[in-house]
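Below you'll find the structure, written out as structure tokens, and then a few comments.
Every protein chain but one is kept in place in this view of the complex.
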Amino acid sequence: MAETPGGTDETNRLEALNDGVFAIAITLLALDLRVPQLAGTAPAPQLLGALAQQWPSYLAYVLSFVTILVMWLNHHALFRLIRRTDHALTLLNGLLLLVVTAIPFGTKLLAEYLLEDQRRAAQGVYATLQLLLALSFNAMLWYAVRHGGLFGSAVDRDTVRAMVRQYRFGPLLCAVAVGLAFISAEASLGLCIVLSIFFALPSAQARQLFGRARAGGGGRLN
Amino acid sequence: MAETPGGTDETNRLEALNDGVFAIAITLLALDLRVPQLAGTAPAPQLLGALAQQWPSYLAYVLSFVTILVMWLNHHALFRLIRRTDHALTLLNGLLLLVVTAIPFGTKLLAEYLLEDQRRAAQGVYATLQLLLALSFNAMLWYAVRHGGLFGSAVDRDTVRAMVRQYRFGPLLCAVAVGLAFISAEASLGLCIVLSIFFALPSAQARQLFGRARAGGGGRLN
Amino acid sequence: MAETPGGTDETNRLEALNDGVFAIAITLLALDLRVPQLAGTAPAPQLLGALAQQWPSYLAYVLSFVTILVMWLNHHALFRLIRRTDHALTLLNGLLLLVVTAIPFGTKLLAEYLLEDQRRAAQGVYATLQLLLALSFNAMLWYAVRHGGLFGSAVDRDTVRAMVRQYRFGPLLCAVAVGLAFISAEASLGLCIVLSIFFALPSAQARQLFGRARAGGGGRLN
Partner (left out) sequence: MAETPGGTDETNRLEALNDGVFAIAITLLALDLRVPQLAGTAPAPQLLGALAQQWPSYLAYVLSFVTILVMWLNHHALFRLIRRTDHALTLLNGLLLLVVTAIPFGTKLLAEYLLEDQRRAAQGVYATLQLLLALSFNAMLWYAVRHGGLFGSAVDRDTVRAMVRQYRFGPLLCAVAVGLAFISAEASLGLCIVLSIFFALPSAQARQLFGRARAGGGGRLN
């Protein structure tokens, strides 16, 4: 069999399970958008007001949606290179799925407490889930790189190295977000939003942005 | 590899994620059909009466079911032509999925308030979701047309042009439905129902209906 | 392309959507198994008692599980023969999915009211959903037979005819179950259970059973 990009018989069902879990987790996020309960005597425009007041739910929903979608993209990109799985990779993949299925819970928690006094605790838990997500993906990536036989023989080593480089800073930046949550829920959440936008961009543009920021920062220092 | 209609390795997993999200969203709609809670002493026929009184739930459920199914059909038709994806198309597709997962929320809102004073607000939100759905699908379609390399080389340009023409009026008509909601929830909902039937018909019959309506309108003007 | 049994590019995504909807509907059934809420001071064995008292929920759950699984098997058997889809078949398939997604609602209704005075109404609704399921599957089957081009050229006409014969009585028997519900919820539910066992058996054994029953009935008459 020629090595074509895409799944092999060996990886196909693992990808099917993953696609299922990602699809369900991303769809369940919207289950927590609640319909406001108004008295029948409430004036008509009050419904729009009540809906608008739920903005923390929408924010948490969109942020988690982007997070899961980006993780699906990363997973997809990784499995376009991986041709074989072994038991350890399957377990690491299971760990990733465990974190993915916990994201809707973290989202609900954040939405519930974003405007309350406990918002730093809620955002701390949310950022921790993001950190665990980044760590478990990097664990899969690192394991696959250490066991090069999992990649097809035709895989371009540069592509793999670029991928490792791209994701390297994810866990670090998420750890910063966790730490920030102790000081300010808003700053921590803001960092999570910036990170999700950054990782949603194509890697070339993201690299450019990142490079520009570094160049800009360097400029200020000189 | 010869270019056969249907997915390529490159588009297969994107389609798998989409099929999963569409399947879950369409099935979750029915989660909001509620079992009436009657007292044990209630006479027997009262259950049927209580079920019948929930008709706004059934109406919203069937309407959203058809909406999501038709969007799946459109998506399916588009991806029979598309052979390659790029990052932007994947993000546009993610935007479409974001709207699809929000449809059950809009459905619940509409079912809850269809008989209440706030029904124009509820229908306005529902029609807005329909508008966003139409816009995000058109965005994907337009992007794919502008980047012709995403289509297979064997794709018939006329098929693509017919598709663009067919969906062109979707956003406009949905925008009218949003506007109508300010005046009458019933008229706006009626337009949404007509649109979903229209788009559920095969395009040839739909074109004929549309053509006939236009011819008829023209006849009246002359 | 040689005609092999199994999906074609044209039917694959429709089957994927179907598999998704069937899988979700069958899994959601268990969401309505409720954890009994006992006071902390309740004696230990009371939990088992409270669980046992929920038997209508388990019965409805298993019955609906078998119903959806059998319908998946039927659908699977049909699509092993069908090689092409057209718009009308897709719409008929959508109708089937609409009924499948409503089954969890009917199951919840039946479980809630099976021991109440309103049980005949609840079982009547449940049997009606079974009838609609049988009707929509037969509609797909009949449409496919009338438009023979949808089957592959290698399809054995006898196989198709046997399938039509096998499902022919489904709607009739379900209609009887609907009628029986007006008289006795237990008799109607019993018929639904017998039907689901009958259709779960392989068709050869089912035919034999059916033949034996007919022969036996004939024997009594002579």
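The letters A, B and C name the chains in turn, as written, and every chain counts its residues from 1.
Here is the rule we use: contacts are C-beta pairs under 8 Å (C-beta built on N, C-alpha and C of every residue); 3 or more make two chains touch, one makes a residue touch a chain.
Quantities reported herein were computed from a predicted structural model and do not represent experimental measurements.
Engineer: Which one touches the absent chain: A:A52, A:L91 or A:V194?
Structural biologist: A:L91
Engineer: What is the set of subunit A residues that contact the non-displayed chain in the whole complex?
Structural biologist: 1, 8-10, 12-14, 16-17, 19-21, 23-25, 28, 86-88, 90-91, 94, 97-98, 101-102, 104-105, 108-109, 112-113, 116-118, 120-122, 124-125
Engineer: I need the residue numbers on subunit C that touch the omitted chain, in ascending order.
Structural biologist: Touching the chain left out of view, subunit C contributes residues 4-7, 15-16, 19-20, 22-24, 26-31, 33, 35, 38, 40, 42-48, 51, 62, 65-66, 69, 72-73, 76, 79, 200-202.
The definition used in the following text is that only the chains that are shown with their structure count from here on.
Engineer: When the mean CA coordinate of each chain is compared with the mean CA coordinate of the whole protein, which chain is closest?
Structural biologist: Central by C-alpha mean position: chain B.
Engineer: For subunit A and subunit C, what's the span in angstrom between their mean Cα positions?
Structural biologist: 39
Engineer: For subunit B, which residues are shared contacts with two or more other chains?
Structural biologist: 16, 19-20, 23-24, 28
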